[in-house]
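Okay, structure first, notes after.
Here the complex is missing a single protein chain, while all its other protein chains stay put.
Presenting chain A:
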Amino acid sequence: MSRAGRIGGVALRQVLLLLGITVAVFVLLRVVPGDAVDVMASEGDITVAQEDLLRRMLGLDIGWPGQLLAWGSDALMGDLGTSLRYGQPVSDMVWAALPVTLGLAAAGLAIGLALGVALALLAMLRPGLAALVDALNVWSIVMPTFCVGLAGILVFSVWLGWLPSLGHGLVPAAIIGLDIGGQIAKPLMEDLRETAEARFVTALRSRGVRRGALVWRHLLPNSLTAVLPLAGLIVAGLVGGTLTMEVLFGLPGLGALLLDAILGRDYPVVQAAILVLSAAVIAANLATEAMQRALDPRVR
(Lines give C-alpha, C1' and ligand atoms only; values in the text may rest on other atoms or scores of the structure.)
Protein backbone atom coordinates (compact mmCIF):
# COMPACT_ATOMS: atom_id res chain seq x y z
CA MET A 1 0.00 0.00 0.00
CA SER A 2 1.25 3.46 -0.80
CA ARG A 3 2.07 5.93 1.92
CA ALA A 4 -0.79 8.22 0.90
CA GLY A 5 -3.14 5.24 0.85
CA ARG A 6 -2.04 4.19 4.32
CA ILE A 7 -2.52 7.67 5.74
CA GLY A 8 -5.91 7.88 4.01
CA GLY A 9 -6.93 4.57 5.58
CA VAL A 10 -5.88 5.76 9.03
CA ALA A 11 -7.77 9.05 8.58
CA LEU A 12 -10.91 7.23 7.47
CA ARG A 13 -10.78 4.97 10.53
CA GLN A 14 -10.50 7.97 12.85
CA VAL A 15 -13.43 9.75 11.17
CA LEU A 16 -15.56 6.62 11.54
CA LEU A 17 -14.52 6.37 15.18
CA LEU A 18 -15.54 9.97 15.77
CA LEU A 19 -18.86 9.36 14.04
CA GLY A 20 -19.51 6.29 16.21
CA ILE A 21 -18.77 8.19 19.42
CA THR A 22 -21.05 11.04 18.36
CA VAL A 23 -23.98 8.80 17.54
CA ALA A 24 -23.51 6.78 20.75
CA VAL A 25 -23.49 9.96 22.86
CA PHE A 26 -26.48 11.31 20.98
CA VAL A 27 -28.56 8.20 21.61
CA LEU A 28 -27.44 7.72 25.23
CA LEU A 29 -28.34 11.29 26.11
CA ARG A 30 -31.86 10.84 24.82
CA VAL A 31 -32.41 7.40 26.28
CA VAL A 32 -31.83 8.79 29.77
CA PRO A 33 -35.16 10.02 31.19
CA GLY A 34 -35.68 13.80 31.44
CA ASP A 35 -34.81 16.52 28.96
CA ALA A 36 -33.90 20.23 29.04
CA VAL A 37 -37.53 21.26 29.44
CA ASP A 38 -37.97 18.97 32.46
CA VAL A 39 -34.94 20.63 34.05
CA MET A 40 -36.33 24.10 33.33
CA ALA A 41 -39.68 23.02 34.74
CA SER A 42 -38.01 21.92 37.93
CA GLU A 43 -36.30 25.29 38.20
CA GLY A 44 -39.40 27.54 37.79
CA ASP A 45 -43.12 27.67 37.19
CA ILE A 46 -44.01 26.46 33.74
CA THR A 47 -47.38 25.12 32.72
CA VAL A 48 -47.77 21.86 30.90
CA ALA A 49 -48.89 23.75 27.82
CA GLN A 50 -45.77 25.92 27.94
CA GLU A 51 -43.67 22.77 28.30
CA ASP A 52 -45.18 21.33 25.12
CA LEU A 53 -44.61 24.59 23.30
CA LEU A 54 -40.97 24.72 24.44
CA ARG A 55 -40.38 21.13 23.32
CA ARG A 56 -41.82 21.97 19.91
CA MET A 57 -39.68 25.10 19.64
CA LEU A 58 -36.50 23.25 20.68
CA GLY A 59 -37.22 20.32 18.39
CA LEU A 60 -37.49 17.86 21.26
CA ASP A 61 -40.97 16.67 20.35
CA ILE A 62 -39.83 14.21 17.71
CA GLY A 63 -38.11 10.85 18.37
CA TRP A 64 -34.30 10.58 18.60
CA PRO A 65 -33.78 9.24 15.07
CA GLY A 66 -35.45 12.34 13.69
CA GLN A 67 -33.41 14.58 15.99
CA LEU A 68 -30.21 12.79 14.98
CA LEU A 69 -31.02 13.35 11.31
CA ALA A 70 -31.75 17.04 11.87
CA TRP A 71 -28.65 17.58 14.02
CA GLY A 72 -26.44 15.52 11.72
CA SER A 73 -27.41 17.45 8.58
CA ASP A 74 -26.79 20.76 10.39
CA ALA A 75 -23.47 19.52 11.83
CA LEU A 76 -22.28 18.50 8.37
CA MET A 77 -22.85 22.09 7.26
CA GLY A 78 -20.75 23.23 10.22
CA ASP A 79 -23.64 24.27 12.41
CA LEU A 80 -23.43 22.58 15.80
CA GLY A 81 -26.75 24.04 16.89
CA THR A 82 -27.93 26.38 19.61
CA SER A 83 -27.81 25.87 23.35
CA LEU A 84 -31.20 24.77 24.61
CA ARG A 85 -30.77 26.73 27.84
CA TYR A 86 -28.89 29.85 26.82
CA GLY A 87 -29.91 30.32 23.22
CA GLN A 88 -26.30 30.96 22.17
CA PRO A 89 -24.65 29.20 19.23
CA VAL A 90 -22.89 26.10 20.60
CA SER A 91 -19.77 26.71 18.53
CA ASP A 92 -19.29 30.11 20.21
CA MET A 93 -19.55 28.54 23.65
CA VAL A 94 -17.07 25.75 22.76
CA TRP A 95 -14.66 28.22 21.13
CA ALA A 96 -14.70 30.37 24.25
CA ALA A 97 -14.05 27.40 26.53
CA LEU A 98 -11.40 25.70 24.39
CA PRO A 99 -8.39 27.94 25.16
CA VAL A 100 -8.89 27.50 28.89
CA THR A 101 -8.93 23.72 28.59
CA LEU A 102 -6.07 23.53 26.11
CA GLY A 103 -3.97 25.86 28.26
CA LEU A 104 -4.60 23.83 31.39
CA ALA A 105 -3.97 20.53 29.60
CA ALA A 106 -0.75 21.80 27.99
CA ALA A 107 0.53 23.18 31.29
CA GLY A 108 -0.38 19.95 33.11
CA LEU A 109 1.27 17.82 30.42
CA ALA A 110 4.43 19.94 30.41
CA ILE A 111 4.73 19.79 34.19
CA GLY A 112 3.98 16.06 34.19
CA LEU A 113 6.52 15.18 31.49
CA ALA A 114 9.21 17.35 33.05
CA LEU A 115 8.55 15.88 36.49
CA GLY A 116 8.33 12.29 35.24
CA VAL A 117 11.47 12.42 33.10
CA ALA A 118 13.47 14.33 35.73
CA LEU A 119 12.49 11.95 38.52
CA ALA A 120 13.17 8.87 36.40
CA LEU A 121 16.61 10.14 35.41
CA LEU A 122 17.51 11.13 38.95
CA ALA A 123 16.33 7.80 40.30
CA MET A 124 18.45 5.96 37.74
CA LEU A 125 21.55 7.91 38.74
CA ARG A 126 20.73 7.84 42.48
CA PRO A 127 19.04 4.53 43.29
CA GLY A 128 18.01 5.91 46.69
CA LEU A 129 15.39 8.04 44.97
CA ALA A 130 13.57 4.99 43.64
CA ALA A 131 11.45 4.92 46.81
CA LEU A 132 10.20 8.43 46.03
CA VAL A 133 9.27 7.41 42.48
CA ASP A 134 7.43 4.36 43.82
CA ALA A 135 5.55 6.45 46.36
CA LEU A 136 4.52 9.04 43.78
CA ASN A 137 3.44 6.25 41.45
CA VAL A 138 1.15 4.69 44.07
CA TRP A 139 -0.13 8.17 44.96
CA SER A 140 -1.02 9.02 41.38
CA ILE A 141 -2.82 5.73 40.92
CA VAL A 142 -4.90 5.69 44.10
CA MET A 143 -5.54 9.40 44.73
CA PRO A 144 -8.45 10.77 42.69
CA THR A 145 -7.47 14.19 41.31
CA PHE A 146 -10.52 15.84 42.84
CA CYS A 147 -9.35 14.84 46.33
CA VAL A 148 -5.96 16.35 45.64
CA GLY A 149 -7.70 19.38 44.15
CA LEU A 150 -9.80 19.91 47.27
CA ALA A 151 -6.71 19.56 49.43
CA GLY A 152 -4.95 22.04 47.16
CA ILE A 153 -7.73 24.59 47.63
CA LEU A 154 -7.61 24.04 51.38
CA VAL A 155 -3.84 24.43 51.64
CA PHE A 156 -3.13 27.23 49.17
CA SER A 157 -6.26 29.34 49.40
CA VAL A 158 -7.75 28.73 52.81
CA TRP A 159 -4.65 28.19 54.95
CA LEU A 160 -1.94 30.04 53.11
CA GLY A 161 -4.21 32.58 51.42
CA TRP A 162 -1.77 32.69 48.47
CA LEU A 163 -4.21 32.72 45.64
CA PRO A 164 -7.90 32.94 45.12
CA SER A 165 -9.22 29.41 45.13
CA LEU A 166 -11.22 29.97 42.02
CA GLY A 167 -9.88 30.90 38.65
CA HIS A 168 -6.18 30.35 39.18
CA GLY A 169 -4.61 27.87 36.79
CA LEU A 170 -1.28 27.13 38.43
CA VAL A 171 -2.41 24.81 41.21
CA PRO A 172 -4.70 22.71 39.00
CA ALA A 173 -1.96 22.39 36.38
CA ALA A 174 0.47 21.28 39.08
CA ILE A 175 -2.01 18.70 40.34
CA ILE A 176 -2.52 17.29 36.85
CA GLY A 177 1.25 17.32 36.37
CA LEU A 178 1.79 15.42 39.60
CA ASP A 179 -0.69 12.78 38.46
CA ILE A 180 0.92 12.32 35.04
CA GLY A 181 4.46 12.57 36.36
CA GLY A 182 3.74 9.89 38.94
CA GLN A 183 2.38 7.57 36.29
CA ILE A 184 5.27 7.81 33.85
CA ALA A 185 8.22 8.18 36.24
CA LYS A 186 8.17 4.57 37.40
CA PRO A 187 7.97 2.73 34.06
CA LEU A 188 10.49 5.16 32.60
CA MET A 189 12.87 4.64 35.53
CA GLU A 190 12.66 0.87 35.22
CA ASP A 191 13.28 0.97 31.50
CA LEU A 192 16.20 3.36 31.93
CA ARG A 193 17.78 0.98 34.42
CA GLU A 194 17.34 -1.93 32.06
CA THR A 195 18.69 0.04 29.10
CA ALA A 196 21.68 1.15 31.18
CA GLU A 197 22.71 -2.53 31.30
CA ALA A 198 22.25 -3.03 27.57
CA ARG A 199 25.22 -4.19 25.56
CA PHE A 200 25.31 -1.08 23.40
CA VAL A 201 25.63 1.10 26.49
CA THR A 202 28.65 -0.92 27.62
CA ALA A 203 29.97 -0.53 24.08
CA LEU A 204 29.50 3.24 24.23
CA ARG A 205 31.30 3.36 27.56
CA SER A 206 34.11 1.30 26.05
CA ARG A 207 34.59 4.11 23.53
CA GLY A 208 34.92 6.74 26.23
CA VAL A 209 31.58 8.44 25.56
CA ARG A 210 30.75 10.84 28.38
CA ARG A 211 28.00 10.07 30.82
CA GLY A 212 25.96 13.15 29.84
CA ALA A 213 25.93 12.14 26.18
CA LEU A 214 25.20 8.57 27.20
CA VAL A 215 22.13 9.59 29.17
CA TRP A 216 20.67 12.27 26.89
CA ARG A 217 21.58 10.92 23.47
CA HIS A 218 21.26 7.19 24.02
CA LEU A 219 19.53 6.09 27.21
CA LEU A 220 16.65 8.56 27.21
CA PRO A 221 15.60 8.17 23.53
CA ASN A 222 15.75 4.39 23.83
CA SER A 223 13.69 4.36 27.01
CA LEU A 224 11.22 6.92 25.68
CA THR A 225 10.37 4.65 22.76
CA ALA A 226 9.71 1.93 25.29
CA VAL A 227 7.32 4.01 27.40
CA LEU A 228 5.66 5.87 24.54
CA PRO A 229 2.90 3.25 24.29
CA LEU A 230 1.84 4.45 27.76
CA ALA A 231 0.74 7.73 26.15
CA GLY A 232 -2.85 6.48 26.03
CA LEU A 233 -2.80 6.33 29.82
CA ILE A 234 -1.42 9.85 30.00
CA VAL A 235 -4.07 11.22 27.65
CA ALA A 236 -6.83 9.57 29.66
CA GLY A 237 -5.38 11.07 32.85
CA LEU A 238 -5.06 14.41 31.14
CA VAL A 239 -8.68 14.54 29.95
CA GLY A 240 -10.10 13.36 33.28
CA GLY A 241 -7.79 15.59 35.28
CA THR A 242 -8.47 18.69 33.19
CA LEU A 243 -12.24 18.34 33.39
CA THR A 244 -12.16 17.70 37.13
CA MET A 245 -9.85 20.63 37.84
CA GLU A 246 -11.98 23.03 35.79
CA VAL A 247 -15.09 22.16 37.73
CA LEU A 248 -13.26 22.26 41.06
CA PHE A 249 -11.41 25.53 40.47
CA GLY A 250 -14.21 27.21 38.56
CA LEU A 251 -12.25 27.57 35.33
CA PRO A 252 -14.56 28.33 32.39
CA GLY A 253 -13.27 25.51 30.18
CA LEU A 254 -14.80 22.55 28.38
CA GLY A 255 -15.14 20.57 31.60
CA ALA A 256 -17.18 23.21 33.32
CA LEU A 257 -19.24 23.64 30.15
CA LEU A 258 -19.80 19.91 29.87
CA LEU A 259 -20.87 19.46 33.48
CA ASP A 260 -23.31 22.35 33.29
CA ALA A 261 -24.71 21.05 30.01
CA ILE A 262 -25.14 17.52 31.33
CA LEU A 263 -26.95 18.72 34.44
CA GLY A 264 -29.19 20.95 32.30
CA ARG A 265 -29.70 18.27 29.61
CA ASP A 266 -28.41 20.80 27.10
CA TYR A 267 -27.96 18.19 24.38
CA PRO A 268 -26.24 20.21 21.64
CA VAL A 269 -23.64 21.56 24.06
CA VAL A 270 -22.86 18.08 25.45
CA GLN A 271 -22.53 16.70 21.94
CA ALA A 272 -20.25 19.46 20.77
CA ALA A 273 -18.03 19.27 23.88
CA ILE A 274 -17.65 15.50 23.57
CA LEU A 275 -17.00 15.79 19.85
CA VAL A 276 -14.13 18.21 20.54
CA LEU A 277 -12.73 16.07 23.38
CA SER A 278 -12.87 12.89 21.28
CA ALA A 279 -11.16 14.64 18.40
CA ALA A 280 -8.44 15.81 20.80
CA VAL A 281 -7.89 12.28 22.16
CA ILE A 282 -7.74 10.85 18.64
CA ALA A 283 -5.30 13.55 17.60
CA ALA A 284 -3.14 12.79 20.64
CA ASN A 285 -3.07 9.09 19.76
CA LEU A 286 -2.08 9.84 16.18
CA ALA A 287 0.62 12.20 17.40
CA THR A 288 1.96 9.44 19.67
CA GLU A 289 2.14 7.04 16.77
CA ALA A 290 3.89 9.61 14.61
CA MET A 291 6.37 10.23 17.43
CA GLN A 292 7.06 6.50 17.74
CA ARG A 293 7.82 6.34 14.04
CA ALA A 294 10.02 9.41 14.22
CA LEU A 295 12.00 8.08 17.19
CA ASP A 296 12.35 4.43 16.26
CA PRO A 297 13.54 3.53 12.76
CA ARG A 298 12.64 -0.10 13.33
CA VAL A 299 8.88 0.55 13.28
CA ARG A 300 8.94 2.73 10.18
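One rule holds for everything that comes next: a contact is a pair of C-beta atoms (placed from the backbone, for glycine too) under 8 Å apart; a residue touches a chain by one contact, two chains touch by 3 or more; residues count from 1.
Just so we're on the same page, contacts and distances are computed from a predicted model.
Remark: of the listed names "Multifunctional fusion protein", "ABC transporter ATP-binding protein", "FeMo cofactor biosynthesis protein NifB" or "Small basic protein", the one matching the undisplayed chain in UniProt is "ABC transporter ATP-binding protein".
When the missing chain is restored to the complex, the residue among A:Leu69, A:Ala106, A:Ala213 or A:Ala290 that touches it is A:Ala213.
Counting the whole complex, the residues of chain A in touch with the unshown chain are 1, 197-200, 202-210, 213, 217-218, 221-222, 225, 295-298.
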